[in-house]
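The complex is shown incomplete by one protein chain, all other protein chains being positioned as in the whole.
To keep things simple, chains are lettered A, B and C as they appear, and every chain counts its residues starting from 1.
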Amino acid sequence: MAKPVVALKSVIIRFAGDSGDGMQLTGDRFTMDAASLGNDLSTLPNFPAEIRAPQGTLPGVSSFQLHFADHQVLTAGDAPDVLVAMNPAALKANINDMPRGATIIIDKDEFTARNLKKVGYEVSPLEDGSLDSFNLHAIALTSMTVTALAGINISRKDAERSKNMFALGVLTWMYHRSTDATQAFLKAKFAKNEDILKANLLAYQTGWNFGETSEEFVTSYEVAPAKMKPGKYRNISGNAALAYGLIAASQQSGLRLFLGSYPITPASDILHELSKQKKFDIVTFQAEDEIAAVGAALGASYGGSLGVTATSGPGVALKSEMIGLGVMLELPLIIIDVQRGGPSTGLPTKTEQADLLQVMFGRNGESPVAVIAASTPSDCFEMAVEAARIATTYRVPTFLLSDGYIANGTEPWMIPDVAALPDLSVEFAKTQENFAPYERNPETLARPWAIPGTPGIEHRIGGLEKADKTGEISYEPANHDFMVRIRAAKVAGIKVPDIIVDDPSGDATVLFLGWGSTFGPISAAVQTLRDNGEKIAQAHIKYLNPFPSNLGALLEKYPKVILPEMNLGQLAMLLRARFLKDIISYNAVRGMPFSTAELVEVAMGVLHD
Amino acid sequence: MAKPVVALKSVIIRFAGDSGDGMQLTGDRFTMDAASLGNDLSTLPNFPAEIRAPQGTLPGVSSFQLHFADHQVLTAGDAPDVLVAMNPAALKANINDMPRGATIIIDKDEFTARNLKKVGYEVSPLEDGSLDSFNLHAIALTSMTVTALAGINISRKDAERSKNMFALGVLTWMYHRSTDATQAFLKAKFAKNEDILKANLLAYQTGWNFGETSEEFVTSYEVAPAKMKPGKYRNISGNAALAYGLIAASQQSGLRLFLGSYPITPASDILHELSKQKKFDIVTFQAEDEIAAVGAALGASYGGSLGVTATSGPGVALKSEMIGLGVMLELPLIIIDVQRGGPSTGLPTKTEQADLLQVMFGRNGESPVAVIAASTPSDCFEMAVEAARIATTYRVPTFLLSDGYIANGTEPWMIPDVAALPDLSVEFAKTQENFAPYERNPETLARPWAIPGTPGIEHRIGGLEKADKTGEISYEPANHDFMVRIRAAKVAGIKVPDIIVDDPSGDATVLFLGWGSTFGPISAAVQTLRDNGEKIAQAHIKYLNPFPSNLGALLEKYPKVILPEMNLGQLAMLLRARFLKDIISYNAVRGMPFSTAELVEVAMGVLHD
Amino acid sequence: MTDIALTKKDFTSDQEVRWCPGCGDYAILSAMQSFLPELGIPRENIVFISGIGCSSRFPYYLDTFGVHSIHGRAPAIASGLAISRPDLTVFVITGDGDALSIGGNHLIHALRRNVELKILLFNNRIYGLTKGQYSPTSPQGLVTKSTPAGSLDTPFNPISLALGAEATFVARTIDNDRKHLTAILRAASAHKGSAFIEIYQNCPIFYDGAFSQVTDADSKEASLLQLVHGQPIKSAKYGVIRNGVNIELAELANIDESEIVIHDAHNPDPSFAFALSRLSGSDLEHVPVGIFRDVERAGYSSMVNDQLKEIIKTQGAGDLTKLLNSGDTWEV
Partner (left out) sequence: MTDIALTKKDFTSDQEVRWCPGCGDYAILSAMQSFLPELGIPRENIVFISGIGCSSRFPYYLDTFGVHSIHGRAPAIASGLAISRPDLTVFVITGDGDALSIGGNHLIHALRRNVELKILLFNNRIYGLTKGQYSPTSPQGLVTKSTPAGSLDTPFNPISLALGAEATFVARTIDNDRKHLTAILRAASAHKGSAFIEIYQNCPIFYDGAFSQVTDADSKEASLLQLVHGQPIKSAKYGVIRNGVNIELAELANIDESEIVIHDAHNPDPSFAFALSRLSGSDLEHVPVGIFRDVERAGYSSMVNDQLKEIIKTQGAGDLTKLLNSGDTWEV
């Protein structure tokens, strides 16, 4: 008689193992199943900084967390309901995040004396009762997999490698899902290697059967689809969405996309993704360093391309002088900063929001640039398009801030209708008499985009201060003052959408403010607070320079403004300076997104002090 | 019968001519005479950005302004009383700064049709009456000089070159001075070339005689000595004082001075000066670029030297990533930023204060550094010593801000008594068991300065986040948050002197606040205001990060705070954010110091609105 | 774009030239302005990109497109432009400090990639604009503002460095030899990929006479080893001969013409060109001038753009809707 199926509203599951155990792939597959079943979801991969630290060691642990539910999901979740730990290291590295009563599935074959010692377990946690408060499933994943695959002629190593599919099979059964999608996926992935394919399929099926038949599991679970806006969806990471957004901007503007980049975690995938899309006539130039990368992008912009450079904090530091030249030349330039833990090399694979002041002020002289920030993985698409709009319309270097959390995290994305994308077409300067390269458009204050190849407008520009209109070198005091102010006015005058406040009751006195990737955690906290009958308003700043024109009024309206940042209060400083408004900062710089719980607690403190 | 001598309280005189005319030298000499006569004084050289633009053109004009008086002098002065213009270009470039009635001395030999045309004079200003409102002396400087030197066997070119000495002679007479000092100077300077020496001496004497005998001048003037603190004085520029300060710091700390630098205007003279002082066992390393310059300085600091790098804004931009490493390594490092007009290449030879936010925030991640600023040429000495104190005591990168105005400007400096200089001796970590490189001094929060060559404390450090105490690599969330905060706390806890307010009446309601090189103009304005019976307080911020601990209270005390900055309000922003206090900013970004008059006007507006 | 032949005047901008009297840059500028019409390329398709330095003011004086960029970065900016706009002719103007000190990395990478840039390095062996510090080409021991006791650095040999960086066209010429300079510009323009030209340029203000050995009438003929493809390599007094694995100089008087090595600028192996570059020490007693190396290798910009064409040809032009809808999707 079949085992009972229990319905759940949401599940948070974390896959953890050696870098070599294929946890990212396993998590991806499981995510795709949740997605196609219509669950809303959010994922958070967590890589070690080393490529592959020695097997079975703590630094070698790689994990992937998925939060899926029958309702809107805003974060990858705080505490997992289920942990799959492929070895002692994976268990040790993650056990502290597990709430009592959570389910833990481990591969007991890996709990050998040697492996336990590697991570400093005196006695096996399977024996010392330290896991008693959990719902533990210690399964012989490896041996069962190897036995099952005995018939297939592959090395033992390859057989063992398939254990992740065994585990996936177990979970597929556990969450009451069909095995079709994963089978199809495996067939595509291993089309070229029949034996490996057989092995994976069999391991997967065996895992599923094990769940179905063994005494180990008594119930399976089901998470109903979430009510989502009808449409076509795909799961997408921030870096992929950002790359797609740039391609969209190129298509919508008719400008050739030129990416000048130097690899750096966590921004490299943007270079990788665009390199794969060359059929869109994209130039990806892997430069010798960050300075050359942005220099080449600026050179391409000068030539009429959509010049883009993608990097992370340390790269921005190196690019700063060249970006200053971009400010002086007043050419479109997009700088993507996928923020990571700092200062210096810091925590390359962890997330942070501590580059805001760097991108605002990290150049010599008065050097204003536009700054915008993406708030979720899929939002990276829209913001990339926005960055292009601002850069090309105002001929100004434009920073798009992302961070490690949304860059690698994924969420379902309702695929936009290309026909509905904004028209970004631009006008280059035309052949004309007495061309004045710094004559400005009275509305945007942008100077002409005058590209080589246009007869009659030959002209010279450079990094020295230029005379108004003519653009010739000028050391004239009044002219310098004027140019400094007009460059500032141009950026201050960039049109950005008003900020929208979400205040259902209409009479909240506390505003939960945020920017960038804190959107998920803040929204989740706000929802929890409201579910508990609290009145709280929420607003998220996507445009950081210039600020939305209604921001001042908004801050006025709320006596108390809470601003959580994964830094020591960088946006808070800008707001305090600009609006002389006291901001209640909550800062944590841990290289991880905020948990919903901690933000709820912070808000409760403010609401009831 | 001798001509009458009139006593004056102060004189502002500007020497202007071709880059080749030796105006800087002439000005220097004239300044030295004023100095040794006991006048207080302030000078302001003004170079063209080109080395030597074509003769007789406006861009080629170089000038030198001297303000000397029988009382305290705070700036080089607004409007000159006397202009010496060696050619039409020099006249045209400076005439607009001259008040009606001012004295103008020109070399009429240079007012040829050709030279006039070069600068766009249709008719000669000597003929069109445009100079009627001035007290004009059109003298045949060149021809008289050449005639006078006829006897000496030198080329006509060399003879003409001596005309600046003729002019100097005239002025030496005009201000009733002895010719001894300049004669001695010339003898020393041209010891190796007798004919040139003869020529210069004769030209100088001839000029003096011309003043004495010709009808051209009816009176000569005298400026009595100023009442100055008794002591031994010398005239000094900011860059020289800064170099001396670094040498003093090296001597007082017993640390070898290592300057890693890459030439850049207006900072290069620091490299030049220190290169001349190698007998102090100073290493000056002209690196391949700014990054290598600061990198080498950091490497030297790691080895136990006093590592210093000197640059200007664009150089700071390039150094930012390496400075971030310095923040992580927590080693002493002094970064000197002699600010110039920006953004980008901007106005290399002009002054500005627009790098404040760059040095504060121009690095990835939370990357706190100490920031101090010199306020006058001679103050550069003291602040260099202070930079060394802070950097070595707290093991933190420390920025010392100067700018083009005080770097090249000069003023009399009461030579300090070496015995009275602070003791800067430092302690390196000693041989010990289980050495912990990030164990902090509880008072300063500084980590040990553990230099190679010390047995038993071998250890590894780097740019990745480090574990508290051990300094080992750590990706641990709580540790990162802790380290970010302790690095911030260390800088916030740096001991700096309280800010002193000057409020004679004690009940002023308006505070004139400043930082950096605006000290002179602000002080002059404040003096003028008080002379006119206005009540106004003055305070100058020399420590920008951290701020003096009493700054907040000071701002509290004064309802109105005026802050003039040669930027768009950078310090104002920091103060507003930190103290939520509205600051009345007055900004001008003209590449020139503020004039006393404009600051008086600004203050009057605030005092009487 | 215009058909009437252009003249020197057409390439002369309205900006007044601002170098010191007697600066070698004037001669180079004038030679360039006279040469450009020869190219038959419309002005709007020519771009001069420079860094910072006296030499880098060059673009202002030419009535083409031009960018006076930042110190040392011209090759990077120019690479982006040349790669994205293969239709343009891009010159890089740089100095010994700009190209070899702060900009050294961009230079060698542009050369190895063989980006279609004509790089003119004005080598005055000094930092001019910053008023006279020593540079990476200053002879060891030079007394300058930053080395009052004499510099200690071994200078770069720009030709050796370029050859070590896989350069396909490497030449040396002198500011005041207009004919030779023009000939080199001509050859460089005919070359497909990167062309690297070192131009000895006198700075009368901060290092006057740095090159007098090869410019003074009495010494130049004996010092200048003329590199002419297919011709024996010799000066008025010396010839280049072989000695074991090395080459050396011999007085013409003591050798037979036939012993003199014949120059082969198209030698695929850069080793001999490298050996030639070593003949000139800081003293300039023997200085090969002319084209050291001129070999064919696909230009970077053309490779990049060909690769894109090929991809589009085989995969078809990208379709945004297709892209956005790629991967696992589902309907709600």
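Heads up, the rule we're going with is that a contact is a pair of C-beta atoms (placed from the backbone, for glycine too) under 8 Å apart; a residue touches a chain by one contact, two chains touch by 3 or more.
Quick caveat: nothing in here was measured; it's all calculated off a predicted structure.
S.K.: Give me the visible chains that the unshown chain touches, in label order.
M.R.: A, B, C
S.K.: Based on the whole complex, identify which of C:Ala165, C:Ile184, C:Leu249 or C:Val289 touches the chain you can't see.
M.R.: With C:Ala165, C:Ile184, C:Leu249 or C:Val289 as choices, the missing chain is touched by C:Ala165.
S.K.: Which of these touches the unseen chain: B:Leu8, B:Met32 or B:Leu580?
M.R.: B:Met32
S.K.: Which of these touches the unseen chain: B:Lys3, B:His176 or B:Arg256?
M.R.: B:Arg256
S.K.: From the list C:Gln33, C:Thr89 or C:Asn114, pick the residue that touches the absent chain.
M.R.: C:Asn114
S.K.: Need a quick check: the contact residues on subunit B for the chain that isn't drawn.
M.R.: 32, 35-36, 38, 181, 225, 228-235, 244, 247-248, 251, 256, 258, 260, 277-283, 285, 287-289, 291-292, 295-300, 302-305, 307, 321-322, 324-325, 329, 414-416, 418, 452-464, 472-473
S.K.: Give me the subunit C residues in contact with the hidden chain, please.
M.R.: 101-105, 108-109, 112-114, 136, 149-150, 152-157, 160-166, 242, 245-247, 261, 264, 267, 269-272, 274-275, 278, 297, 300, 303-304, 307, 311
S.K.: Name every residue on subunit A in touch with the hidden partner chain.
M.R.: Within subunit A, the residues that touch the unshown chain are 50-55, 57, 59-60, 262-265, 268, 271-272, 275-276, 278, 284, 286, 288-290, 314, 344-345.
Just so we're on the same page, only the chains that are shown with their structure count from here on.
S.K.: I'd like to verify one number: the distance from the centre of subunit B to the centre of subunit C, where each centre is the average of its C-alpha atoms, in whole angstrom.
M.R.: The mean C-alpha positions of subunit B and subunit C differ by 39 Å.
S.K.: Indicate the whole-number Å distance between the mean C-alpha point of subunit A and the mean C-alpha point of subunit C.
M.R.: 44
S.K.: Quick check on subunit C: which residues sit in contact with 2+ other chains?
M.R.: Within subunit C, the residues that touch at least two other chains are 52, 70.
S.K.: Where does subunit A touch two or more other chains at once, residue-wise?
M.R.: 321, 324-325, 462-464
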